[in-house]
Structure formats: C-alpha cells, structure tokens
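What you see is the complex with one protein chain gone and the rest in place.
== chain A ==
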Amino acid sequence: MINKIASSVAEALHGVRDGATVLIGGFGTAGIPNELIAGLIEQGARELTVVNNNAGNGEHGLAALLKTGRVRKIICSFPRQADSQVFDGLYRSKQIELELVPQGNLAERLRAAGAGIGAFFTPTGYGTELAKNADGSPKETRVIDGRPYVLEYPIHGDVALIKAERGDRWGNLVYRKAARNFGPVMATAAKRCIASVFDIAELGALDPETIVTPGIHVSAVVKIARVATQAGGFKEAA
C-alpha cells in the first residue's frame, strides 16, 4: 500500500543532507511552507543552496533559516525588500552567495528540470547583466528566426518544500488561490517533494479533474494546523 502521509514534519524532513539544494515554494505571503522551513531549521542540514522567489522577510520562515548561517547560496529573483534585513546583512558581509534570476527564467528552469529538458533558449534577459555567468563571462546566446535568446540551464532540487491546501495518501495535491505559485513546478524539479497540507483527503475524495500536482511528484504529505493566512513579515501596502 502506498502511504505518503508523514506523521510529523520531522519525519517528512528526515534525510535532508548537508549541501542539499532545497526548493522552497511561496510568493509574498502566499504558499510559503513556514512549518516545513521551521522543521528544516530543527533538522539541522548545513551548506544548503536555497531556491525561492525571495530571500526571506522579517525574522521568521526563510529569514530564520538564513539567520542560522546554514545557507551557502540563494537562487532567487527578488531578494531586496523593505524587511529583508537578514538576507541584506549576510549579503553585505559576503556570508551568502546570490544568484539573481529573472522570475520567469527561475520558473522555467525549474520546469525544465522536472520535464527532463537539458537547457532552453529564452528571450528574457538577453543583452542584460543577467545574461552573464557568475564569473562575468557571457552566457551562450543564439539568434533564432531573427530573435536573440540566452541559453539557460535547469535547476534541479534535492528536496522541494511546498505548501498545498489538501492532499491524499498517494500524494495528490490541490492548492488554494495564488498560494499555488511555484509549488507545482518545484514539486516536479526535486528528487523528493515534501508538501504541507491543511487537510488530508480520503483516496478518491479529491476531484481528479482538479488535482494540480499528481502524486507521482510528491514523496511526503504532512498535515499542519490550519492557520489564518496572514501577512507574516510583510508591511502593509509595502
């Protein structure tokens, strides 16, 4: 019998290794798997590479993980925010490496990883500073049908931590509103995907027409207490 339901966050996160690349879902206040991030802090893996759209807000969640000093590198599109002080401090004191990626390239590089694509040519970023490698050399480019493109490579994760609304023991997931964001692509891009959910559904109870992430992409589903989603760490009307 397949049973991907983990009894606790700690059980779900067991085996995350030092040096792992961890994909963390969420955009703004929506879809951030805060309970799983707290579990990762507890779990203690070090020398991590984290992939998220942002680089933490306030002092909680991803910011708290950064504060432990266990994140070597972050790959994101928008680190600088009014309350990204933890990241800002680490970046300015050169204690964290930043790979800045245009948001659509970030999503597509994750999608490519999950879809078995070796690399892809994208128009986004062509002719800009973000069409350079970390050492400053230009990324490969090509003109296709008269339009210039930049070659971008997939981002593979060892683990993905995502937040969904409901799941079942096969790992099928449904999301809520704009909390879906990076969840479905990150689920496909990692060797192991761990999803937190507010409800566990009986097998067959999720409408198959509405399942967004089929269980094949999910290794563990862990139920967390329902909390009123709120603007944790975000200034109002920032």
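Everything below uses one rule, namely that a residue touches a chain if its C-beta (ideal position, glycine included) is under 8 Å from a C-beta of that chain, and two chains touch if they have at least 3 such contacts; residues count from 1.
Criterion: contacts and distances are computed from a predicted model.
Of the names listed as "Beta-lysine 5,6-aminomutase beta subunit", "Xanthine dehydrogenase family protein molybdopterin-binding subunit", "Elongation factor 4" or "3-oxoacid CoA-transferase subunit B", the one that matches the UniProt record for the absent chain is "3-oxoacid CoA-transferase subunit B".
Only one of the listed residues, A:41, A:130, A:211 or A:224, touches the absent chain: A:130. One of A:28, A:58, A:167 or A:215 touches the chain omitted from the figure, and that residue is A:28. Across A:72, A:139, A:156 or A:176, the single residue that touches the chain missing here is A:176. Across A:63, A:110 or A:193, the residue that sits in touch with the chain not pictured is A:110.
As for the chain not pictured, it touches chain A at residues 27-31, 77-81, 84, 87-88, 91-92, 98, 100-105, 107-108, 110-111, 122-130, 175-185, 212, 229-231, 234, 237-238.
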